[in-house]
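Removed: one protein chain of the complex. Kept in place: all other protein chains.
Order of writing sets the chain letters: A, B and C. Residues in each chain are counted from 1.
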Amino acid sequence: MKKFQKLKIFVEQNDTKGGKYFDIFIQLLILLSILSFTVESIPNLSQELRNVLDYLEIISVTIFTIEYLLRLFVADSRIRFIFSFYGMIDLLAILPFYVASGIDLRSIRIFRLFRLIRLFKLFRYSKAIKRYKNAFSLIKAELAIFLSATLFLLYVSSVGIYYFENSVQPEQFSSVFHCMWWAVATLTTIGYGDMYPITAGGKIFTSIIVIIGLGVVAVPTGLFASALTKCIQLEDKEK
Amino acid sequence: MKKFQKLKIFVEQNDTKGGKYFDIFIQLLILLSILSFTVESIPNLSQELRNVLDYLEIISVTIFTIEYLLRLFVADSRIRFIFSFYGMIDLLAILPFYVASGIDLRSIRIFRLFRLIRLFKLFRYSKAIKRYKNAFSLIKAELAIFLSATLFLLYVSSVGIYYFENSVQPEQFSSVFHCMWWAVATLTTIGYGDMYPITAGGKIFTSIIVIIGLGVVAVPTGLFASALTKCIQLEDKEK
Amino acid sequence: MKKFQKLKIFVEQNDTKGGKYFDIFIQLLILLSILSFTVESIPNLSQELRNVLDYLEIISVTIFTIEYLLRLFVADSRIRFIFSFYGMIDLLAILPFYVASGIDLRSIRIFRLFRLIRLFKLFRYSKAIKRYKNAFSLIKAELAIFLSATLFLLYVSSVGIYYFENSVQPEQFSSVFHCMWWAVATLTTIGYGDMYPITAGGKIFTSIIVIIGLGVVAVPTGLFASALTKCIQLEDKEK
Partner (left out) sequence: MKKFQKLKIFVEQNDTKGGKYFDIFIQLLILLSILSFTVESIPNLSQELRNVLDYLEIISVTIFTIEYLLRLFVADSRIRFIFSFYGMIDLLAILPFYVASGIDLRSIRIFRLFRLIRLFKLFRYSKAIKRYKNAFSLIKAELAIFLSATLFLLYVSSVGIYYFENSVQPEQFSSVFHCMWWAVATLTTIGYGDMYPITAGGKIFTSIIVIIGLGVVAVPTGLFASALTKCIQLEDKEK
């Protein structure tokens, strides 16, 4: 029983030296696994490198599987662990490998994307997430309103520019849906330059909507920053 | 008389179950009507889909007409309802359909745009608008000043870039009015890339005006965010 | 003597009905004069319109000259008025017309630009400028530091990108001076698209410098907004 307790502390906590190393090892493996996933996307990789990456994948999945089984084994309630947020993440981080091995290879592209879920395993080690959750819930209502306002503005801009530019640039501004892409690129001030108004009316309309829109799009950031400052102050007071 | 009262509550309030469903139904219909308006803009739609959209339009206008008549019927003062903000919106949301049906079809494009007014019908259901009105009126004077400053800056930038670039790029920077479009795209940092200075003087001028301008254009957002925070604090105190 | 006093009030103040109309008339004339200046820049104007604009210019200069003489006449100290800020502006708004009429026409382009100075005549009527001066002087030291930091960052970015991109794109990134234009367009996030890194090193360098730079460039705006809020609060307390 004492051995079980020791294992539990080793896996779940990082107070002991062993537990700390275990945590760091898993984190490094996550980063290595993500890096390998990224390198795989480079075209014309040599077969040798591909083999190395494949072996690396097999090794990381094996270790993640062992980690999952260990966590399952030491959990107070195994059922609850399986359906907990991190339990699901841990499972989704390894499951695609086993499923993809059993079926046709052509669909592997979509399954590969699931490996990205391993990034979320890192969240377990971050203590800051809670504070941001608090700051976020403080301004949840405001964010919802500004998101609505942003969507409203994006839609109105799209319709407006459609009516100004469609007849002159039917290829580019071919429907209100196509204009939405322009609206996003413009109101966020990205301005790729793939679509822009050329009629006088479209330009005047854009000028007005952008000057209004900049405020609407940027306000949530200001609100979040001040909510965060408030949360930090509250935490400082508690200490 | 009791029946009338019941109808009034059904139409104007959302405390009862019926009133709530009526509200949700109207909101969904508005969204459906707007979606249909958006889909119509897609080129080369099949005739079948076009027919479906036409029927949908007829149905929504019919329901919106019934809604308008109901609201008119239960209003305390019918004259006041007709000339109220939402009364006007409700009327403008259906009127174009009846007018467009009676006249030549070629002008229908402009009338179609009026259907967008239905979006404003959604505002009736938003309780947040009042708070934003308050925050807005708190900084109305400042916004007016910054709008003036923005217009002043846009104008001065346009004239400046015109004098630097017109002789080298007469096609692009052909008049101060054309340069205003450049000024908007630059000072909002959109930067489409359809117009940019190529002379050394124009580039130096742009650099100076942009570094000054960024502050002027972005300040109103900061003011609005802090006014909003103030309003929310006041509301919290009242509770 | 009483007549002189009346004229003084008429010209310098806007408490009386006459003084108010005089102010509005001058403001409208400034805007009309600026509009005419802008319209003149349109290429291929008809000779008739050109004549109209010329007459308009003669009329506005005449009225501005009368205004200047009136202000000079009613000033407490004429010498002080001539060398005051608004006295200089008023003179510079009419002087180029008289000078340009006496000399060769080819140099008129530069003189035309001086007509823009009339815009500054509008500042006389703005009561808000004082508050912004206060907010500005509150953060003068910080702005100077951030301006230095911005210049430092722009310079370092320019040198860095020059060393990464010059050998690959010698036409675009031909000297550190040319790279400064890229640095301005990038750190302000305009991103025209006329110059961008194509080497891996240049892209990584840009990514790092932009993520650092966004903060530096945007901070002064935040400081100004909070200084302005402070000034407004102080004014409210005084009332």
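Quick notes
Assume contacts are C-beta pairs under 8 Å (C-beta built on N, C-alpha and C of every residue); 3 or more make two chains touch, one makes a residue touch a chain.
Since the model is a prediction, treat every value here as computed from it, not as a measurement.
For the options C:Gln13, C:Ser126 or C:Ser174, the residue in contact with the chain missing from this view is C:Ser174. Of the listed positions C:Val99, C:Ile129, C:Ile145 or C:Leu234, the one in contact with the omitted chain in the full complex is C:Ile145. Within the whole complex, the absent chain has one touching residue among C:Phe37, C:Tyr162 or C:Trp181, and that is C:Tyr162. Although one chain is not drawn, its touching partners on chain B can still be listed: residues 189-193. In the full complex, chain A contacts the hidden chain through residues 34, 37-38, 41-43, 109, 113, 116, 119, 126, 128, 132, 147, 150, 180-181, 184-185, 188-194, 217-218, 220-222, 224-226, 228-229, 232.
Across the interface with the omitted chain, chain C contributes residues 141-142, 145, 148, 152, 155-156, 159, 162-163, 166, 170, 174-177, 186, 189-193, 196, 203, 206-207, 210-211, 214-215, 218-219, 222-223, 226.
Basically, only the chains that are shown with their structure count from here on.
A rotation of 90° superposes the C-alpha trace of chain A on that of chain B, rounded to the nearest 5.
The distance from the centre of chain A to the centre of chain B, each centre being the mean of the chain's C-alpha atoms, comes to 31 Å.
One simple way to say how far apart two chains are is to compare their mean CA positions; for chain A and chain C this gives 44 Å.
Shared interface positions of chain C, i.e. residues touching 2 or more other chains, are given as 189-193.
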